[in-house]
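Provided herewith is a single structure, encoded as structure tokens, for subsequent inquiry.
Every protein chain of the complex appears in place save one, which is left out.
Residue numbering begins at 1 within each chain, and the chains themselves are lettered A, B and C in the order written.
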Amino acid sequence: MNIALQTQPPALSDYYSETKCIWCDGCGNYGIWTAVKYSLVELNLYPWQVCLCYDVGCNGNGSDKIEGYRFHGLHGRVIPFAAGAKLANMKVPVIAFGGDGATFSEGIGHLIHGVRSNYPITFVLHNNTNFGLTTGQASSLTPQGQAMNTSPNGIPEHTLASMDLVFSLNPTFVARGFSGDIKLMTRILKAAIQHRGFAFVEMLQACPTYNHFATHEYLLDRYFDANADGHDPGNLQQARALATQVQDRIACGILYQRRDAPDFYSRLIPRQGVETTCVEEVRRYDVSEYWKELV
Amino acid sequence: MNIALQTQPPALSDYYSETKCIWCDGCGNYGIWTAVKYSLVELNLYPWQVCLCYDVGCNGNGSDKIEGYRFHGLHGRVIPFAAGAKLANMKVPVIAFGGDGATFSEGIGHLIHGVRSNYPITFVLHNNTNFGLTTGQASSLTPQGQAMNTSPNGIPEHTLASMDLVFSLNPTFVARGFSGDIKLMTRILKAAIQHRGFAFVEMLQACPTYNHFATHEYLLDRYFDANADGHDPGNLQQARALATQVQDRIACGILYQRRDAPDFYSRLIPRQGVETTCVEEVRRYDVSEYWKELV
Amino acid sequence: MPRISLKIVGASGQGINSIGAIIAKGLKRSGYCVFGYREYPSLIKGGHASYQLDVSNERICSTETKVDVLVALNHHGLELNMEELKQGGIVLHVTPGWQFPEHHRKLIAERSLRIIYFPVDDMLNRLGARAILSNVLLTAFVWSMLDQDIDALKSLVGETFAKKKALLELNIRCIDEGYSFVDPEQGAISVALPPPDKGFAGHLLITGSQAMGLGAVHAGVRLYAGYPMTPSSPLLSFIAELENKTHMVVKQAEDEITAAQIVSGAMYMGTRALTATSGVGFDLMSETLSLNAMIENPTVFVLAQRPGPATGLPTWTAQGSLLQAANCSAGEFTRCVISVSNSQDAFDLMPVAFNLAEQYQISVIVLTDKQIAEALYTQHPYDQEKTEIDRGRLVVDPEKLKLLKSSDRFNPHAQGGVSLRWLPGSRAATYCAQGDEHNSIGAVDESSLNTKLQIEKRLRKCHGLKAGLPAPHLSIGGRSVETSDWIDTGDEIELLAIGWGSTGDVFQDVMRSDELRGRKIAYLHFTYLWPLRTQELQRLAKRSKHIVLVEQNYQGQLGMLIRMECGLDIPDKILKYDGRPFFYDELLSSVIERCASTSENEKTSPGLEHAGSPS
Partner (left out) sequence: MPRISLKIVGASGQGINSIGAIIAKGLKRSGYCVFGYREYPSLIKGGHASYQLDVSNERICSTETKVDVLVALNHHGLELNMEELKQGGIVLHVTPGWQFPEHHRKLIAERSLRIIYFPVDDMLNRLGARAILSNVLLTAFVWSMLDQDIDALKSLVGETFAKKKALLELNIRCIDEGYSFVDPEQGAISVALPPPDKGFAGHLLITGSQAMGLGAVHAGVRLYAGYPMTPSSPLLSFIAELENKTHMVVKQAEDEITAAQIVSGAMYMGTRALTATSGVGFDLMSETLSLNAMIENPTVFVLAQRPGPATGLPTWTAQGSLLQAANCSAGEFTRCVISVSNSQDAFDLMPVAFNLAEQYQISVIVLTDKQIAEALYTQHPYDQEKTEIDRGRLVVDPEKLKLLKSSDRFNPHAQGGVSLRWLPGSRAATYCAQGDEHNSIGAVDESSLNTKLQIEKRLRKCHGLKAGLPAPHLSIGGRSVETSDWIDTGDEIELLAIGWGSTGDVFQDVMRSDELRGRKIAYLHFTYLWPLRTQELQRLAKRSKHIVLVEQNYQGQLGMLIRMECGLDIPDKILKYDGRPFFYDELLSSVIERCASTSENEKTSPGLEHAGSPS
């Protein structure tokens, strides 16, 4: 496509891609993909203004089904790439997407250091509780009893308590959506993109092909909008409890947000007062000042 | 050295190495090293009976200062190597050692999955709150304000709440020692080596060369033996609180132990009832039975 | 060599594979050699996929681009695959009222294609069966076209549903229905197969991954750790499926680094352990490769190739990882790179790899590729007697253990650089498997003299290794010959082709083709790729009118290693790098072209730049 000078505010159609979606019927990725588009449009962002970074997995197969400056990288590595992109140009909103496999196996170090670094990016976890693209292996979030491809007896490891883990990292934004509720996801995504700091957004995602335990119906039955129920995202204790206790009902919405913590970039002393972005600063520099003390 | 048929019970001298220690004066590694030897001797283990796996770092420079079957591997990777060694031969106690840099930066994924897998190994964290061997860079456990090599303004990331993180992983054994108290460390190590499952042992380690905040004196002032104070390692809530709240006093000892959780190996269905080790099982196998259904 | 080909196309997940697998098995049991080839995109459902069976009564292990029968499970197949039909070919489809466009109608006329509409939905309705059974209906009809015995099919299907009686009955009814279908327009149709050779009936139908998995178990592998990555995942899945029978320790690790480290720890402890990965996954393992070199820890890594860089084409094939395997990783050390070629040596080379690893205390990288990993081979049952487990200089005898000194472990003066090895837990002097440069006991020693000695120790192994590796395999006109018989004597060679991996089998089929049978075409196949033994090649080259390199990569990587090793340059190359394997007919015509040009013109063809890529 070619861009004409937009005079209209951004519309959903601006994000329309000619490349056809290839997810299985009933896949939760459709819903998440739709909510992402809604949120960008509602935030008044044109495709050329945003940077969308995709991990590898079924979720990452969305990289060419939407407009915007996109990146589809290596399995498990999307967070540091997105962080580097953002730090280079603070003017562009950067949203990273990754699966539960990528995020809690191959790339778990990046998640942990991403949260503790409080990079100013949004991270959207497509949690279908399995490795979808490689045909249904267990992830660290698969329940222990469940037989999967390559674990015919179920996994011998403990299932990771992902939200307890995330809360141990001093997060500044934690939310949970459900692929069956586009409106809720849109609200969450908008807040996440506007958050200054690392926004961790888990999307509970149906995967009818490989996830036969936490199905669309299972999630539909249990999820609820905690904010609608009056949960205050400022309340850390309550947020942690809501996030981790998912046996009966699953609390969704913006579970936690801390607005006073400076993000990574703001904490960089050398960048204090610098108005330009690293991208704008590329030029030849005179460094003779720095070698003076070597003479 | 060459081994004669030992008829005596193991003695400290059996662990004596001709290679000289090279740590700085006052380094906490001396104390940990000594406690390791004590604990092995007190557990009646000869050097040829144990496998000691070292990460890279000042701590890892201990690999050739002790006897035993040892391994000194790659930075950050000691946990999976040790796990593989153990799973291959369940009869040999396997102890892994690593620094805070290795464990919470390069190798944090291995720690997380090591704990959640509940491998039957002991892991000893040499926590000197910095990268010692590479001359004093900040680790994820360095306090935020502290100027270090490569972070002249202090680190812009949050300091990791390491114990909160570990407790989010469903650990089965968590202990903390202090490099200045050999007796305490010895007691902890013995229990850890006897634990069935992943024993996470943090040793608060003085590093007079690069760590000028949590010094030997600082730690000496604050540490105490929580078990002597009556803490029951069976109490998860209290253990987590003791482990994470270290502002004023630092609780040491065996903070948490759960004895009823099966370790990784015990959870492997295919190994149920198998008495031999994988090492003993190496031979040519007739596989014609497995190809029958392919005919 | 008589061969017919049958291709089933449709959406991924529609059941192509199950139709293909059943027909393949049935035909094999009837006495045919079947070669199955799958193409599918890197996504879970939908997308255009295919399963092709090439069938003969002689050994066959290649795929043709042109097919005799096309079975289209959806209309995309009718749109996309019509060009592939041979003269007189048959198209079987299930799309009601499908109108072929003009150019297809022309094609149908020109090639006298027979189009059969198979009314699968009507049949299902009639039988009150669910959509999933359409595959059985189709299979049965194909079976009848092939003039095969209906009972053979029934008993095959019976094996699958042995325990589900109700399901079985419905399946049998579908078979009857499908088998007896006759197209009202075309009448009874039959695809002529050559007379069967009952020798194949007892063969296995096996993928390269299954073969490799069996080989690994056979070789005494007791621990497998892996992280899923196509095309190495089928090996992991197969090993995992067997775990309750083999009693192996199987670990799906959290990443490739972990898998490699777990396996290394297990090998250090003394068992045999295996991991497999692909492309960028191997980049992550290369760190561990370097570690094992330093601690002289025997290890075996399977590297299943797919096209890169990056994620590349996950479900397609390539031979692009040779340079990576031979050169990646920090530091200089001895390693061995070998490549499997088909289901025979995917099995045979597993014990070989472990023996080499233990004999030299090095890492062995076993290359395979998506084509081998997922192709379906008709395989003679394996000879398990020839395997010996050789653990090299491993000391286990208690008396000998007692005599060991720590300094035996990394003694730099050890013969051939290979020092004694003994295992943690052995009642013996202990040592440190030291990742820093070290002396004979494994204590860190950075002195100039020690460094030099130890590096030389580790690199010296390469000489023994290289000297002991088998020569590349030579075949002339499609028959194996003793390489040594041909090196200096015999006729001049018309065309000498050099290849490795999955290319080999296709080239064999090409040499056995009617077109080339009896020609003095030599094919030199390299299984052992690094260190590289070139003496045979160099001498054969002198006796050949024309030399051509056949590889599935862009650069001609084996050619580069050959030149690096002995200076021989092979300017003419048949290179393919579009993710597809070499197809029988296209390789055949590339070879025929060369033969023609060899006769006309003694000059070598142009180099890489203009080398014809056959697709």
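The criterion applied here is as follows: contacts are C-beta pairs under 8 Å (C-beta built on N, C-alpha and C of every residue); 3 or more make two chains touch, one makes a residue touch a chain.
For clarity, every value in this text was computed on a predicted model and none was experimentally measured.
Though it is not drawn, the left-out chain touches A, B, C in the full complex. Touch with the chain omitted from the figure is made, among C:Ser134, C:Ser290 or C:Thr598, by C:Ser290. The hidden chain makes contact, of the residues B:Trp33, B:Phe131 or B:Phe198, with B:Phe131. Shown as candidates are C:Glu84, C:Asp149, C:Asp197 or C:Glu437; the residue that touches the absent chain is C:Glu437. Residue in contact with the omitted chain (choice from A:Pro47, A:Gly177 or A:Gly197): A:Pro47.
One of B:Pro10, B:Gly28, B:Pro47 or B:Gly76 touches the chain omitted from the figure, and that residue is B:Gly76.
Seen from subunit C, the chain kept out of the figure touches residues 41-42, 278-280, 282-284, 286-287, 289-291, 293-295, 307-316, 320-321, 323-324, 326-333, 435-437, 444, 446, 448-449, 451-452, 455-456, 458-459, 553-555, 557, 560-561, 563-564, 567-569, 577-580, 613, 615. The chain not shown here touches subunit A at positions 1-5, 17, 19, 46-51, 53, 56, 61, 63-64, 67-74, 77, 80-89, 91-92, 109-110, 112-113, 265, 268-271, 274, 277-279, 281-291, 294-295. Counting the whole complex, the residues of subunit B in touch with the unshown chain are 22-25, 56, 58, 61, 72-76, 105-106, 108, 131-135, 137-138, 140, 149-153, 155, 209.
Note that only the chains that are shown with their structure count from here on.
Annotation: B-C is the more contact-rich of the chain pairs A-C and B-C, by number of C-beta pairs in contact. Separating the centre of subunit A from that of subunit B, both taken as means of CA atoms, is a distance of 33 Å. Centre-to-centre, using mean CA coordinates, subunit B is 42 Å away from subunit C.
With touch defined as above, residues shared between interfaces to two or more other chains in subunit A number as follows: 105-106, 108, 140, 153. Residue positions of subunit C with contacts to 2 or more other chains are 243-244, 250, 254-255.
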